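Here the complex is missing one protein chain, while the rest keep their positions.
So, chain A:
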Amino acid sequence: MSDHALSSAPGSARARIPSVPGVAVALVGLSVLFAVASPGFLTAGNLSNILVQSVILLLLALPMTLIIMTEGLDLSMGAVLTLASLVLALIVVATQSLMLGLAGALCVGLAFGLTNGWLVASLGIPPFVATLGTLGAAQGLALIVSDGQSVVGIPRFVRLVYSGEVAGIPNPILIGAGFYALFHVLLYHTRFGTYICALGGNREALTLAGVKWKRLLISVYMLGGAMAGVAALLMTARMNAGHPTAAIGMEFDAIAAVALGGTSFEKGNGWIFGTLMGVLTVGVLRNGLNLMAVPSSVQVACIGVLVIFALFLDGMRSKKS
């Protein structure tokens, strides 16, 4: 009986997809706009560039989708990514071992994820404040471990993680595609995913069903931390350095992508393909504005306005239903 209920739940999660995916309209509209406005936009080189550059953001936005579906938020992701990247860089430079460095970055991510999850699930602290506190902690630690300096001298084999390719496809795209598939399966085809829908939509039901939802919620935040660790590897390889302010504010792009993608902050409705389109929308917006020589400060302001607009639409939708 319960098995039947569980297996039907992924279907109902899909049924909650917003009827008009506004993000698709935004993505296509922006692409057409930039294709007309700047001749360099619609070239194979530039399009593949957008995909490659969006991967780090995708790695953060995927777990952020799950976290937001639990009516949570993780403001510390950018700072944790920065700290993990510094730790990875320091370890790799010292030991010349990519595996040790990645393990260090994952440990940093998991430790912060565990802390976030514990604060939110066990202590019941509102997620936006708990993760704002850990943001401060991670930012401080990043300054402390790096002494405010960049970590340079990253070996070539680390850079290859980002710049290499397999069968003509750049590594970052393969990594991004792999994790996208993983999260899709995780959310729609496993019990874990069903529980995540319930964490945001109906926590009461989980308790009644005997699920230990606190442990579940902690694991969602840990997944976010771990993904920040993975993203730290790509970030370090891309920048060829560890920098104490490298990814500050990146969580905003991730939250923006998730919000644009139609995941709701209030009812546990999430859509992983929407997040992918949200990530691409942010990527296209940044790339197109870059080509038009719009400064990155204005890009941030544009994304801010887009997010507020997306949330407004989300509010309208939930009012109607």
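Following the convention adopted for this analysis, a contact is a pair of C-beta atoms (placed from the backbone, for glycine too) under 8 Å apart; a residue touches a chain by one contact, two chains touch by 3 or more; residues count from 1.
One rule holds in what follows: contacts and distances are computed from a predicted model.
S.K.: Quick one: the chain not pictured, UniProt calls it what, "Molybdopterin synthase subunit MoaD", "FAD binding domain-containing protein", "Ribose transport system permease protein" or "Putative anti-sigma regulatory factor, serine/threonine protein kinase"?
M.R.: For the chain not displayed, UniProt's protein name is "Ribose transport system permease protein".
S.K.: For the full complex, which residue in A:39, A:124, A:153 or A:168 touches the chain that was left out?
M.R.: Reading the full complex, the residue touching the unseen chain is A:124.
S.K.: Among the options A:135, A:175 or A:257, which residue touches the chain absent from this view?
M.R.: In the complete complex, the chain left out is touched by residue A:135.
S.K.: In the complete complex, which positions of chain A touch the hidden chain?
M.R.: Touch with the absent chain occurs at residues 73, 75, 119, 123-126, 128-130, 132-137, 139-141, 143-144, 147-148, 249, 252, 255, 259, 265-266, 295, 297-305, 307-308, 311-312, 315, 319.
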